[in-house]
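Note that this complex is displayed minus one protein chain, with the remaining chains in position.
Chains here go by letter, A and B, matching the order in which they are written, and residues are numbered from 1 within each.
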Amino acid sequence: MDNANQVDPAKSAELFILHDQVHEPMHDRFLWATMQRRDAEAAAIPEWEELREIASKIKEHTLTHLDHYLEAFEANATKRGAHVHWALDAAEHNEIVFSILKDHGVEEMIKSKSMLQEECQMTPFLQSRGIKVIESDLGERIQQLDGQPPSHIVFPAIHKTRKDVAELFARSVGTDPNNDDPHFLTEVMRNNARPRFLAAGAGMTGGNFAVAETGTFMVCTNEGNADIGASVPPLHIASIGIEKLVPRVEDLGVFLRLLSRSAEGTPLTQYSSHFTGPRKGGELHIVLVDNGRSRRLGMPDFWHSLKCIRCGACMNTCPVYRRSGGLAYGATYSGPIGVILDPTFDEFKYSELPFHSTLCGSCTDVCPVKIDISDQIFKWRRVMAKKGYLPLAKRLSFAVSGHVLGHPEEYHAMEKVAEPAIDYAPHFLLYNRSLNPWGRDRELPQIVKQTFREWYLANRS
Amino acid sequence: MTTQSEATNHKTISKDMRIGLFIPCYIDMMFPEVGIATLQLLERLGLNVSYPLNQTCCGQPMSNSGDEVNSAPAEHLFVENFKEYDFIIGPAGSCVKQVRCHFDTIDQTDEVKHIRQHTYELVEFLHDILQVDSFPWAEFQHSVAIHNSCSSIRGLGIAKPSEIMGVPFDKTANLLSKVKGLVLVPVDRPDDCCGFGGTFCVTDEAVSARMGLEKAHDHLRHGAEYVVSPDMSCLMHQQGIARRVGLNLKYIHVAQVLNDGPF
Partner (left out) sequence: MSTFKFSREVILGTIRANVPKQQVEHPQIPVFQHPDRPLKSEFERRLQQAGGASHDVGTMAGAESKLMTLHPGAKVICSAVPEIAGTRRVEKVRDPHELADVDVGIVRARFGVAETGAIWLTQEDLVVDALAVLSQHLIVLLDPDQIVGDMHDAYRRVRLDETSYGCFMMGPSATADVEATLVHGAQGARSLNIFFLPPHSAPPAN
């Protein structure tokens, strides 16, 4: 099978770990600390588990009535003066955005963070058509300058050290490579971005939630960059996934109490901004994007992933993500949520992702909207196995062990001739002793002279 | 062998109840002492236990890899072996989780349903069903860090996951606290996965090993002499790592402590 296109997260994670003794431990430590803050904030809310259940139900209700709420949102946003567009896929989204920008003669656009725009690969598309695109979120800007996608949906550059950033800024904007003080580096980009906000012909944002009953959409940031992009340039374009709908204003109370506590262990993001129609003297375009979501709604095992509010808590809590770094997933969405979303875009390319998990289940328990992430990872493995995408080593050994394990006489015959017993173990545990991945960092269990079965036969029969 | 009189401190299950002992394949071959401890402990508690000789494996390695086709023969054999028993007890959280949660692609006959409902991990059986409140024969003069496996915590509910808000509980700790001399030490990341993950430990070797190493350091940092777990598979991985880098930690199954051996 041609696997040139296939992402290999295990290999990439290994490179991240072996790269040096700094990056992976730092990455793990920061995200673990974020989880600790999240736990403390959640514990301070007596109704936390009740809120998760309500949030989950609101999302399930919305998704099972999605056509109705999308039409209501469109009607109410239009009534308030917004222009609403519908994009079937990434290409349409990008074309729509480009044509709005072209119609307004925009040459330079400043944007805040939007995973949907990442998903659509919008920035390279617009740049190839001559539009200058500046990321205004600090983490996104760092990644843009480094030519990398975000490695985390909330902390895009969390895998980088301050030294990495200082060196990057020295190369790209000419600052002192030895000054790696985060305050300095943040100030550099504040001063770098200000003139761009003022010069931009348009500001783009994503949308965290869209409220059907009022035609409002919400954007949550800590920097206030989305608000500058929306309030200074004359044109505001927002890209919103169709699954972002909630029915009512009061629903936002539930989601905002959960979102930032889950994401970063703070009660809210610094700015929770609500846009209902264009600002005074401005123009507002909303692009509602499908890009596979309506199809996913029809997947019985996987449609619950549409409940996701993009908090990133599953990534922070994931022991595998923390050791791998987000770039190892080779996809727009990384971590546990990425493992269940990415295959809906390309099953073969992302066929290894569901195996990059210990199925520990922490993601399911942390999810503020109760997506059964771990179970979905398990179910994606079944999909990949059916399609024949199981890693080769597993396929070979399972064909042997699957048969033997169903036939006790063969099993015990093998157990008997295999001296010591460990020589049999590879068939279901160690797989391939010539590669011996078990033994690279581990000793083998000590050899026993008598199996439990032999002991039992000698002592109890 | 102990007498019935030793086991008066628990909710007795009728002598007529048939208890099937489920010894996962890797315990059979690599950790027979865990199987012996489990059997002896259940016998001490006055139960009628037998070990079906035709058992092999529950099918978990294939099932967890999504391979329903190759896990099905093992699952059918498991059902055949244990269908006559009132309770099936196994000293391995992840294997019990496999039976309870993932025997869902084979035909859901009455026998399969019975087995999925009556297969228990040892700790939850002692804690919830037998409600054992003392282990007078057991003594363990050591400091112990508990490693509850992810399958046991999040699959079977033997301890509260740290992500879920509410009153903390830990059934393993509860049982171990009844053992004379044993001192439980808290750790920084009690329910962060150790990286075993079944096939994951070989297909994702680098990440798995890093997780296991950090787990061992967490235990060592808090002065644990022993790491005790209801899942020997996690311990096999952790022990392999600790031995490779020469960390002075010992790894044993909770049954060995509760039964006072064999070690």
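Quick note on the criterion: a contact is a pair of C-beta atoms (placed from the backbone, for glycine too) under 8 Å apart; a residue touches a chain by one contact, two chains touch by 3 or more.
Just so it is clear, the structure is predicted and the values come from calculations on it, not from any experiment.
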Query: When the whole complex is taken into account, which chains on show are touched by the absent chain?
result: A
Message: Tell me which of A:Leu145, A:Val254, A:Ile337 or A:Cys367 is the one touching the absent chain.
response: A:Val254
Query: Just one of A:Ala13, A:Leu145 or A:Ile242 touches the chain that is missing; which is it?
result: A:Ile242
From A:Lys11, A:Arg171 or A:Arg190, residue that would touch the chain that is not displayed: A:Arg190
Message: In the complete complex, the non-displayed chain touches which residues of subunit A?
response: 26, 30, 33-34, 46-47, 50, 53-54, 57-58, 60-61, 63-67, 70-71, 80, 85-88, 92, 95-96, 99, 136-139, 142, 155-158, 160-162, 165, 182-183, 185-187, 189-190, 193-194, 197-198, 211, 214, 216, 222-225, 227-228, 230-232, 242, 247-254, 256-257, 264, 266-281, 288, 290, 294-295, 297-298, 300, 303
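Just so we're on the same page, only the chains that are shown with their structure count from here on.
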Subunit B partner contacts - residues on subunit A that touch it in the complex: 9-10, 13-14, 17-18, 24, 28, 32, 39, 42-43, 45, 48-49, 317, 319-320, 323-324, 354-362, 364-366, 374, 378, 380-386, 390-391, 393-395, 398-399, 401-408, 411, 415, 421-422, 424-425, 428-431, 437-438, 440-445, 448, 450-457, 460
Query: Can you name the residues of subunit B that touch subunit A in the complex?
result: 23, 25-32, 34-36, 39, 50-51, 53-57, 59, 61-62, 64-74, 76-77, 102, 105, 150, 153-155, 161-166, 189, 191-193, 195-214, 236-237, 239-241, 243-244
